[in-house]
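Take a look at the structure below.
One protein chain is absent from this view; the other protein chains keep their places.
Letters A and B name the chains as they come in the text, with residue numbers starting at 1 for each one.
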Amino acid sequence: MKKYFSIWLHFAKISLQRLFEYRADFFLWSLVSTGWTIFSLLFYQILFLQTSNIAGWNKQQMLVFAGTYMIIDAATWSIFWRNIQNYTESIFNGTLDFLLLQPIDAQFRLSVRHISFTNVPRLIIGIILLALNLPTVTLSQVLMYIALIFLSMGVIYTLWFFTATFTFWVEKLDNIIEIVPTLRRIWSMPSDIYSGFVGAMLTIIIPLALITTTPTRLLLHQFRWQELVALLTFFIVLFGATRAFFHYSIKKYSGIGS
Amino acid sequence: MENKLLLNSLKKYWIVAKVSWINGFTYLTSFVMFRVRQIIQVVVAFSLWEAIFASTITAFGYTSAQMFTYIFAASIIGYVVTSSRTIDVAGVIHSGDLSLYLVKPLNFFLFWFSRDVADKLQNVIFSAIELAVLFFIFHPTLYIPTHISTIFLTLFTVGGAMVMFFLINTMFGLLGFWTPDVWAPRFLFYTIMFFTAGSFFPLDIFPNSIVQALSYTPFPYVIFFPTKVLLEQLSSVEVVRGILFTGMWVGLCGLGVFTMWKKGVHSYEAEGR
Partner (left out) sequence: MESIISVQHLKKYYKVYKKQPGLMGSLKALFARKYESVQAVNDISFEIEPGELVGFIGPNGAGKTTTLKVLSGLLYPTAGEISVLGFTPWDRKPEFQKQFSLVMGQKNQLWWDLPAMETFLLNKAIYEIPDTQYKHTLNKLVTLLDVKDVINIQVRKLSLGQRMKCELIAALLHNPKVLFLDEPTIGLDVVMQKVMRDFVREYNTTFGATILLTSHYMDDVKELCKRVIIIDHGKKLFDGKLQDIIDKYAKNKILSVVFSKETDQKKLETIGKVKSFEFPSATILVPRKEASRLAAKLLEDFSIADLNIEEPPIEAIIRDVFQNGK
């Protein structure tokens, strides 16, 4: 375990070094992500001009929600985006072979190599939003909240890796992985906006709608343990399935060669 | 005799569209993924507005029927206008493959426009199917236009939007003559367009000053304006104004394309890989 953590740290350091080499890129993308963030905040503001609550969430609660969404989004993107991209590309350009030879877990190696920092402003804005709009919370709640954030990030990561693994089975490298960034929309709004058949799908069977909602509810003193169960179960099942799928795909890949 | 010759020389673009159509289907996986992404966008938009209209009768001057119709219509119009293959142009220029086009008796622009038409057709057909499915899930009440003329007017403004968007996209493609990194300006454009074309929500949720300011840019005429025409929410004056502005942008961008092409080809070294 310690070995893996030190490897991760090493990768993080290299990524940070690379950041300083490509400063202009960093500034440009940070600007873009910040612009996006500000815009979505404006969007919420505008919506609340017309209505006092959306599916039972008032403005202040929505802002806490928005902050949580930004934190989860910025963190997931920073840690995993580039790696998922490289992972799918490596299947087609042959570099996967090289990675598979290394004496560390392949899935780990593929998932953590690069860290991007262009979403740091977004992360900071999210935290500020939280700080400004939070009701009073205890330390244990904050810690529990952080744990839930990690769980949500885990769900997103696993989903991403799972979809990316389909690349082994297609004839052409395509944008299969774009589906997760699009899926983000599902958890960019509180789960309460989904009702009926759609609601049941997204909160119980594939509880993507809960990703942002569940941690937020904790901070708002409205925590529902059923949601935690749903999310945790989903994560465990998906993670197991992903690992199995990954190993099965590697076997097929190695069998045929590149 | 003249007509036969012209017909003969236009026939090739029909074949281009046909081949492009077939080509679009060769990858079922990515095609399906793309469609799934579209469905999700509409599902989320719908759910959001459903939730909003649960606690208020009208929002931003829209009834729930109008809003749902807006999202439906904007979705389809969005595909018709914005689905495009022209993003490949920059790559073609930069790699030097442009040479292969230049030596053939083929009009470069008609070629890419034909490809776009095939792309748009594919998207429209499939999104119509998806929207039918979504209609059954959500069964919203929709706003039906009350005049026949609205249909024609909508088609006309959508056509204008298509041409305008094609020209803008082509200009980005032609940037490939001068810089290999076309993605940056194009990305900026698409980002701004995402917020201001009116695909996820109608533009008039913004304060009037912003909407007015935007009306001087090409963005609202891509999706927002034609959809509003369909919803019969514009006065005659506003419709005419919109058409004139669309026409102005078509003219400007047409000029831009013409100039960029002439200059670009003239200095084209036909090198690259």
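Heads up, the rule we're going with is that a residue touches a chain if its C-beta (ideal position, glycine included) is under 8 Å from a C-beta of that chain, and two chains touch if they have at least 3 such contacts.
These figures come from a predicted structure and were not determined experimentally.
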Among B:V103, B:I144 or B:V237, which residue is in contact with the omitted chain in the full complex?
-> B:V103
Out of B:V16, B:A118 or B:L203, only one touches the absent chain, namely B:V16
Pick out which of B:G61, B:P180 or B:P207 touches the chain that's been left out of the picture.
-> B:P180
Among the options A:K13, A:K172, A:H221 or A:H247, the absent chain makes contact with A:K172
Residue ranges of chain B at the interface with the undisplayed chain = 8-9, 11-12, 14-16, 19, 22-23, 26-27, 96-97, 99-100, 102-106, 178-181, 184, 266, 268-270, 273
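Quick note on the criterion: only the chains that are shown with their structure count from here on.
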Between chain A and chain B, what's the gap in Å when you average each chain's C-alpha atoms?
-> 30
Chain B contact footprint on chain A (complex, rising order) = 28, 32, 35-36, 39, 43, 46-47, 50-55, 166, 170-172, 174-176, 178-179, 182-183, 185-186, 188-189, 192-198
Sort out for me which residues of chain B touch chain A in the complex.
-> 27, 29-30, 33-34, 36-37, 40-41, 43-44, 47-48, 50-52, 54-56, 59-60, 137, 184, 187-188, 191, 195, 201, 205-206
